[in-house]
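Excluded from the complex is one protein chain; the other protein chains are retained at their positions.
As written, the chains take the letters A and B, and residue 1 is the first residue of each chain.
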Amino acid sequence: MELLGQQVLAGIATGAIYACMALAVVMIYQAIDHLNFAQGEMAMFSTFIAYQLMLWGFPYGIAFLLTIVISFAGGVFIDRVIFKPIHDAPILSHVVVFIALLAILNSAAGFIWDFTVKSFPSPFGSSPLFGSSLISAHQAGMVCVTLLLLLFLFFFFRYTRIGLSMRAAAANPASARLVGVRVGWMNALGWGMAAAIGAIAGILIAPVVFLEPNMMISILLYGFAGAVLGGLTSPAGAVIGGFTVGVVENLAGTFIPVVGGELKLPIALMLIVAVLVFKPSGLMGRTVVQRV
Amino acid sequence: MAETTLAPTAGEAVATAEMPRSLRRGGRIALISGIVFLVVAISIPLFFRNFVVFQFTQMLVYAIAILGLNLLTGINGQFSLGHSAFYALGAYTAAILMDQYSVNYIWTLPAAGVVCFIAGFLFGLPALRLEGIYLALATFALAIATPQILKLSPLEHWTGGVQGIVIVKPDPPSWLPLNQDQWLYYFTLAVALILYILARNLVKSRTGRALMAIRDNPIAARSMGINLSLYKSLAFGTSALYTGIAGALGAIIVQFVAPDSFTLVLSIAFLVGLVVGGVGWLPGAIFGGAFVLFVPNIAEGVSKGLSGAVYGVILILLIYLMPTGAAGFVRAVLSRFKA
Partner (left out) sequence: MLSHKISRRGVALGIVAAGTFAASAAMAQNIFCSDATDTEIKLGNIMPYSGPASAYGIIGQVEAAYFKMINDQGGINGRKINFISYDDGYSPPKAVEQARKLVESDEVLFIFNPLGTPTNSATMKYMNAKKVPQLFVATGATKFSEDPKTNHWTMGWQPSYQTEGHIYAKYILTNHPNAKIGVLYQNDDYGKDVYKGLKDGLGDKAKTMIVADAPYEVSDPTIDSQILKLKASGVDLFMDITTPKFAAQAIKKVAEIGWKPTHILNNVSASVGSVFKPAGLENGIGVLSTGYLKDPSDPKTKDDPTLKDFFAFLDKYMPDADRSNLNLAYGYGVTQTVVQVLKQCGDELTRENVMKQAANLKNFRSAVFLEGITANTTPNDYFVLEQLQMMKFTGQSWDFFGPILSSEAKS
């Protein structure tokens, strides 16, 4: 029983990583209506920027803020410059450009900072939480920050004018234009916010998994899984999905005999697929209705 | 509180035009280009050394796999990131049959095809409920799971586990003056041509029209009496069959299968090849195959340290120039002729 409790707690700790990533994924989905496969690499690159800033002598707090601003600008740049020429192209072409972006960012990061792992500091310190051996202060801090972000996004989308405009622009661009929403800039804003959230995710994740160009690739997978499980239209769902994936994966690995350890990720993914078969828009997503 | 929103239909999601008039009316042009292609293809082993022939054979294998993906995504509108799984299944079927049961390599192709058709059909059944992004994730899960399933210890006796399986390269028939590479090239070319012709006939038939109807407007299709479940699952099965045969061929020419050969990277490569060739345009598969095989080499030639970045830049430029792939380019050229 004690092992069960430990694994659940560890799963929540790892799940915080996935939840963070899932939030960024949902953010971009809300803004542009499809998944950004390069999200992980953008987050990784932002984290490297923070790392470089700290190498140059900036204190953690300043580096953190600067990175968020740079990432935001980067996200806007990617939308306005890289995606503009193919605005009207079919979705699959967009997906391929995401993939190209992924390749570029990964390769550039490896070239500039090389592929060995680097340690990244945590603002929460790395000592155990209240002396407990189960969850470290950093991991607890990560959970808190994720929840705070979630709260911020909730209020932003629900209660601010810009948030409402963004939702309108994503859901129905034509009608939104008619009421005066500048759809193009709403999209760009969405990209910027997603990039910024990704940067926060990366900065929080790096202390745990260590910074290197390939660090986000598997985490993005889990982030997607969590986001889809929770429902791509619901930030809260994404966070819950992320935690769930973490816990399920740990439990599967520990308690399923023989193959459990070898099949952690596939089992978690298969479970999600099973959930989707019964509830196609995720646990907390909005049901989608097609008008004939 | 469950709110409702409008969702993009699968057809919009894949968003390609139906076979444009200019391409159909360009029947004579199609015939001529087909003959030119055939002549070029047949003469390749005569002018290039074995290693290049080997590369072109690989290109054809990828083209067949992309053709399979095109049938599913381009013609039927179902998105798949999981085709590396079917490729792997076909490859391992061929490898196990050749290694453990000494089956002649030719028979492994239909065997791989049948196994993958069944697997694809079975996967397609639950996937019926999933659309767009969610289907993408399910197939994504399949692609991720494949290498790990191949490494499972209980299955090691069959799959060779992480070590993989080494295959003996087949010899050409003794009455032909060809070496192994040349023979495999012609063999693969023949298979590719047969599969292409079958695919083209499928697309032009009633079944093909039904598949495209499902892609463009599923609700209208259903109201016209098309059995969505059956056709969508069949599409998955057929697509898997093609990719599985490609996998078997791939295993034979590389002479080796191992879990690390069949990762998500392969699925992504197929997707990129599909888009570069043109979604919904069958001949585009050859462009896709060429891109997937040769462009990474070119990128490495430009800069070893930044090969990924160069590859990405080339890809983006290509999409800018041809947002709908080679199909769009050909269409533009043809309409210029007609204009």
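Here is the rule we use: a residue touches a chain if its C-beta (ideal position, glycine included) is under 8 Å from a C-beta of that chain, and two chains touch if they have at least 3 such contacts.
Because the structure is predicted, anything quoted here is derived from the model rather than measured.
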| item | value |
| --- | --- |
| Contact residue for the chain not shown (choose from B:54, B:79 or B:134) | B:54 |
| Touching residues (missing chain, whole complex) on subunit B | 48-52, 54-55, 58, 144, 148, 151, 161-164, 166, 250, 254-256, 258-261, 263, 265, 294-298, 300-301, 304-305, 307-308, 317-318, 321-322, 329, 332-333, 335-336, 339 |
| Contacts of subunit A with the absent chain, listed as residue ranges | 2-3, 6-7, 10-11, 13-14, 17, 107, 110, 114-119, 126, 128, 133-134, 136, 208-210, 212-214, 217-219, 221-222, 249-250, 253-254, 261-262, 264-265 |
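Everything that follows uses one rule, which is that only the chains that are shown with their structure count from here on.
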| item | value |
| --- | --- |
| Inter-chain centre distance, subunit A versus subunit B - centres from mean C-alpha coordinates, in Å | 31 |
| Subunit A to subunit B touching residues, read off their complex | 29, 33-35, 82, 85-86, 88-93, 95-97, 99-104, 106-108, 110-111, 171-172, 221, 224-225, 228, 232-233, 258-259, 262-263, 265-266, 269-270, 272-273, 276-277, 280-281, 286-292 |
| Complex contacts: residues of subunit B adjacent to subunit A | 2-9, 13-16, 73, 126, 129-131, 133-134, 136-138, 140-141, 144-145, 148-149, 151-154, 219-220, 268, 271-272, 274-276, 279, 305-313, 315-316, 319-320, 323-325 |
